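Only one protein chain is missing; all other protein chains are in place.
Chains here go by letter, A, B and C, matching the order in which they are written, and residues are numbered from 1 within each.
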Amino acid sequence: MNTATATPTKLTRKDFASDQEVRWCPGCGNYSILSQVQKVMPELGYPKEDIVFISGIGCSSRFPYYMATYGFHGIHGRAITLATGLKIANPNLSVWVITGDGDGLSIGGNHFLHGLRRNLDINIILFNNRIYGLTKGQYSPTSEFGKRTKSSPQGTIEHPIRPVRAAIAAEATWVGRSVDADAKHLAKMLKLMARHDGVSFLEVFQNCIIFNDKAFEAFAAKKVRDERMIYLEDGEPLRFGKDREWGLTLDGLTPHKVRIGENGVTEDDILVYDAKNPSMAYLLANLEYPEFPVPVGVFLDVQRDIYEQSLQAQIDEAKSKPGAGDINALLAGPNTWTVD
Amino acid sequence: MNTATATPTKLTRKDFASDQEVRWCPGCGNYSILSQVQKVMPELGYPKEDIVFISGIGCSSRFPYYMATYGFHGIHGRAITLATGLKIANPNLSVWVITGDGDGLSIGGNHFLHGLRRNLDINIILFNNRIYGLTKGQYSPTSEFGKRTKSSPQGTIEHPIRPVRAAIAAEATWVGRSVDADAKHLAKMLKLMARHDGVSFLEVFQNCIIFNDKAFEAFAAKKVRDERMIYLEDGEPLRFGKDREWGLTLDGLTPHKVRIGENGVTEDDILVYDAKNPSMAYLLANLEYPEFPVPVGVFLDVQRDIYEQSLQAQIDEAKSKPGAGDINALLAGPNTWTVD
Amino acid sequence: MSEHKVAELDSVTIRFAGDSGDGMQLTGSRFTDTAALVGNDIATFPDYPAEIRAPAGSLAGVSGFQIQFSSHDIHTPGDRPDVLVAMNPAALKVNLKDLPEGGILVVNENSFTKGNLRLAHYESNPLEDGSLSGYRLIRVPMTDLTVKAVEETGVQRKLAERCKNFFALGVVFFLFERPLDTTIKWIEDKFGGKPEIAQANILALKAGFNFADTIEVFQTIYEVKKAKLPAGTYRSLNGNEAMALGVIAAGVKAGRPIFYGSYPITPASDILHELARHKDFGVKTFQAEDEIAAVGASIGASYGGALAVTGTSGPGVALKTEALGLAVMTELPLLIINVQRGGPSTGLPTKTEQADLFQAVLGRNGESPIPVLAAATPGDCFYVAIEGMRLAVKYMTPVLVLSDGYLANGAEPWRVPDLSELPEIEVKYAEPRDDGEEFKPYDRDPETLIRPWAIPGTRGLEHHIGGLEKDKLTGNVSYDPDNHEYMVKLRARKVAGMVRDIPDLEVSGPQEGELLILGWGSTAGAIISASERLRAQKIPVANAHLRYLNPFPANLGEVLGRYEKVLVPEMNLGQLRKLLQAEFLRPILGLNKVKGQPFKVEEIMDQARAILEQRTVAG
Partner (left out) sequence: MSEHKVAELDSVTIRFAGDSGDGMQLTGSRFTDTAALVGNDIATFPDYPAEIRAPAGSLAGVSGFQIQFSSHDIHTPGDRPDVLVAMNPAALKVNLKDLPEGGILVVNENSFTKGNLRLAHYESNPLEDGSLSGYRLIRVPMTDLTVKAVEETGVQRKLAERCKNFFALGVVFFLFERPLDTTIKWIEDKFGGKPEIAQANILALKAGFNFADTIEVFQTIYEVKKAKLPAGTYRSLNGNEAMALGVIAAGVKAGRPIFYGSYPITPASDILHELARHKDFGVKTFQAEDEIAAVGASIGASYGGALAVTGTSGPGVALKTEALGLAVMTELPLLIINVQRGGPSTGLPTKTEQADLFQAVLGRNGESPIPVLAAATPGDCFYVAIEGMRLAVKYMTPVLVLSDGYLANGAEPWRVPDLSELPEIEVKYAEPRDDGEEFKPYDRDPETLIRPWAIPGTRGLEHHIGGLEKDKLTGNVSYDPDNHEYMVKLRARKVAGMVRDIPDLEVSGPQEGELLILGWGSTAGAIISASERLRAQKIPVANAHLRYLNPFPANLGEVLGRYEKVLVPEMNLGQLRKLLQAEFLRPILGLNKVKGQPFKVEEIMDQARAILEQRTVAG
């Protein structure tokens, strides 16, 4: 998002922390996301009053209260609709949607689908903890098949949604993924998504210490991260590992994990990532641990007509026609008669 | 769907036509779809009483009235939810959902998403006329960008959804596409989807003669069909053209249209279709006329746990435990005391 | 024109009926426009099937359009037609029961084929079997004559046949001495791109007119003089157009852009279509993926400072219910339009009804007060939209406006107002601040209880709103028991207090006495006509119309108290009646019609008479 007037205010991280007591559970991954958002905001250069955080309902959706910007804590699943109307009404604002895996993908799934394809210039962050936190621990649409929760005592029997893949299929123009605890990477993603013109969607793996602790530990824990996650970089080969000794190749449409130097694999065999290619983004979005490293970073970054701008263009065009905006002519219509 | 008891009734097409007057506009593509469905039904071998057609609201959604089976004309966008409950309640039924591009993808988008990933053994046919018929001609989520309609006098500013692609991304296990007027192909698709175990989704290009006439004419008209559409066949090379002189190849992730015999292209260069490969299905679902031929046929055909069967398995497991189903024990709970 | 006896009539009701494909809505509209331009008062009632186009010739496919035109003030499209034009047997079958004996019946005899007769479930041909002898039957071979008339244009037979509705219109124009010129001009405009079609239609129109003249089918032709309407410039307008114009005018008066978030639904969609055409007024229309997104986006737009409107019909309001609670809690201005249709559920989507009043006033979870207004006539939709928006913006509240299918599609002559006649809509956003003091978004005017409209983008007003209960001052989330009760009561008091801004109820006829007929919404026309006619017959009934359903006007209880009996005719099972009883603890009589059709004047007159007679008997 970059249409808001960037004024040269010198704000600091503290300027973005509201006076509201933060009420998440101690140790909740939400804290680190909040912290990065507060840190990044001053760097974006918007006046505080031009920034709006909008959310649905869920633990994650309490987020707006903790930002010293404008904030709207909506109803469950409808944050994108509120943001859509707001952005259309005032394209000058920097609009941020905060949602959860339940809020954004379960009850809010329809608005996710349509919000992304419309391509308004808004920023959507989905806190994926693979559980319903606020309602105390039911499975969510991103919970693993077979997961036992309060509402699935014998294990879920639903195939999970993969948010990044769904976003790419819904034709979002910017799609990324990060991890709550990976402060630097998260900050980078936040900045990139903010700068994108058009809708940007970021999934953040977020730990719910109470109802789904260590959900991402297997690959996102600090000490295994390098081996089990892969950082997507546009134009760079898909390499990972502590010494970047691993890589991904493509055999037809099938990705493979290879070790450079083994079986005759060389650097040149490694697939070069292209964030402008939706097919590649979609393919990468399918990769899951333990078969593959889990990709994080920018999956997709493309350009398309922006809804609120197209709408404004139609208004401008309509206004340029002769007789435009003549309320008396409109009220009278084409056929009148007079009674004296 | 093949769990219903197939009894050896000898039904004919006429047995499936209800006594209700068909009320679509003369020339509407819905007629030919109805006709094929009625034709195919007897071949599936279900007793008539085990078949249920369920729909939402729209011209297409009047469909159930015209079938002499059980029929439920629901409310706008919710047909999949009704079908889900029905199939869970009675897995023995052959359940068919009839929906439109508005009903199924606009207001019903969330149920589309979740209905497909849950993989119940139901059959969903989406009549895509790229317009709202029943409400007299507003654009739908499948209308082309820029289309002028009653509600978009200056042209739409929304990027359309591609139903087949959305279904693949939502992890449907069987996905196909056909054309209203292509009776033979349509009949074939109907039979295949009926036989699939798990959810099957068929998009049918359907002509709305009143509000969006000839929407598919450019590629689906009889005389250009061979050149401008490609019939997907599992295990067969992707060839098309009157003399099958054209083909598709893959360069990395980028498909190309090639002419066999030109530029050194041989038969062997042509991509062989694999309906078990979701990545290929997704890639093919992106192809659009005029750049590419429009693919029809079976995009995807895979197997996954079936929701109602998994649920039944959990019930069976629970029932097999000692003390299972003892209502008195349940009412008393673990701690009681006695008052005399 | 040959010589005919000319009789003068006060008012005439014509019904055009034919197959959905016969163009009856168009024929009716053309007659309406001509009658209006000539200066008659008019009222119309289009009545079409739910199917886009049911099978040709079927009973389900019959489409009708009724118009009453008059030399005096009229308020309804007429109870029963004086003239029925039936384009095919099905149209005859469906409509004949409404034609009084001796009425004029014009039929297209070419359409009375065996096939069509069977489709209409006629055992024998009514044109032949004498069953129509009670009417002034005029058989016209319209299809043949039309085809012959347009031969010279060279259009194909199928297209030629389609012109027969203009032939029928020509016949009727002759019967009522109407000029053809506006219609000809309209045809030329409409079919500008296809001159041979335009030509064919014009030829058919003229042929019909001349045919009626030449062969002297009518012994008498009729004149309906100009009506004496208040001076002014007039146009013809239906309720949906009026609603859309009202919304635009509200934007102009407020000097703020309109946001209209909607999902298509009959009979409200035309408001969206109309508004989408007026982006030159800065109107932003948003066709949402569903009704929930429509209201959500509208709330978002309102939060952003736009004049937000969301329009739909009953089932759509049902879907918006949860979000309306959010609008109540966040106290944002929002206009919700409900063009009611037959229910419950999908019900009778193209028919009219008034059964969403309970839903409007009481249909939400929690204590969730929303002001409710209803339009009385097609043209009144314009004023109700403006008034709804004025109140929404002034009181920082969602306001629900009720129209219905009958108003939406019915037309009446409408005096075009001057902008200066319209009420002012004052938009006051909270002012930016640099004093560093904390902004209190729920601090409010102690009298009106209105909180400030503080829109994002305003310096120094950063704050949080949402659906959780709010502290009465800071707007922060508050679970405090006393604060909750305070806020629940405050929201109720704010809406109740709007009564100050609502005009007293006015009564026509005797200011006290035996019977008051009280209406709301689209029953206005029938009630006024019935009451006026009764009074003309020296039957002393009073009548009044409730425009504000929540809160009620301050004097309502007092007004009701002045009459021994109060009758509320409504197109439901007695919803206003129950609300009145709950409030004023007195019995209210109901006249309830739930047939998807508006009241006939006679139905109300009969009921009023019955009530008064009963009293006489009982007393």
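Convention: a contact is a pair of C-beta atoms (placed from the backbone, for glycine too) under 8 Å apart; a residue touches a chain by one contact, two chains touch by 3 or more.
It should be emphasised that the depicted structure is a prediction, and the values quoted were computed from it without experimental measurement.
> Which of the displayed chains are touched by the chain that has been omitted?
Spelled out, the missing chain touches these shown chains: A, B, C.
> Please pick, from B:83, B:193, B:285 or B:298, the residue that touches the omitted chain in the full complex.
Only one listed residue reaches the unshown chain, and that is B:83.
> Taking the full complex into account, find the residue in C:87, C:145, C:318 or C:375 that is in contact with the omitted chain.
Considering all chains, including the one not shown, the answer is C:318.
> For a quick check of understanding: of B:69, B:152 or B:206, which residue touches the chain that isn't displayed?
In the complete complex, the chain left out is touched by residue B:69.
> I need the residue numbers on chain B that touch the omitted chain, in ascending order.
Residues 18, 20, 47-52, 54, 57, 64-65, 68-75, 78, 80-90, 92-93, 110-111, 113-114, 311, 314-315, 317-319, 321, 324-325, 327-328, 330-333, 335-340 of chain B touch the chain absent from view.
> Contact with the hidden chain only, please: which chain C residues?
For chain C, the residues touching the absent chain are 49-50, 60, 313-315, 317-319, 321-322, 325-326, 328-330, 340, 342-351, 353, 355-356, 358-359, 362-368, 466-469, 479, 481-482, 484-485, 488-489, 491-492, 572-573, 578-579, 581-583, 585-587, 593-597.
> In the whole complex, what residues of chain A lie against the chain that is missing from view?
Here the touching residues of chain A are 21-26, 57, 59, 62, 75-77, 106-107, 109, 132-136, 138-139, 141, 150-154, 210.
Simple rule for what comes next: only the chains that are shown with their structure count from here on.
> Once every inter-chain C-beta contact is counted, which two chains account for the most?
So the chains sharing the most C-beta contacts are A-C.
> Approximately how many whole Å separate the CA-defined centres of chain B and chain C?
39
> Centroid from C-alpha atoms only, then distance chain A to chain C, rounded to Å. What do you get?
44
> Can you list the chain B residues in contact with two or more other chains?
Residues 106-107, 109, 141, 154.
> For chain C, give me the residues that contact two or more of the other chains.
Expected reply: 279, 289-290.
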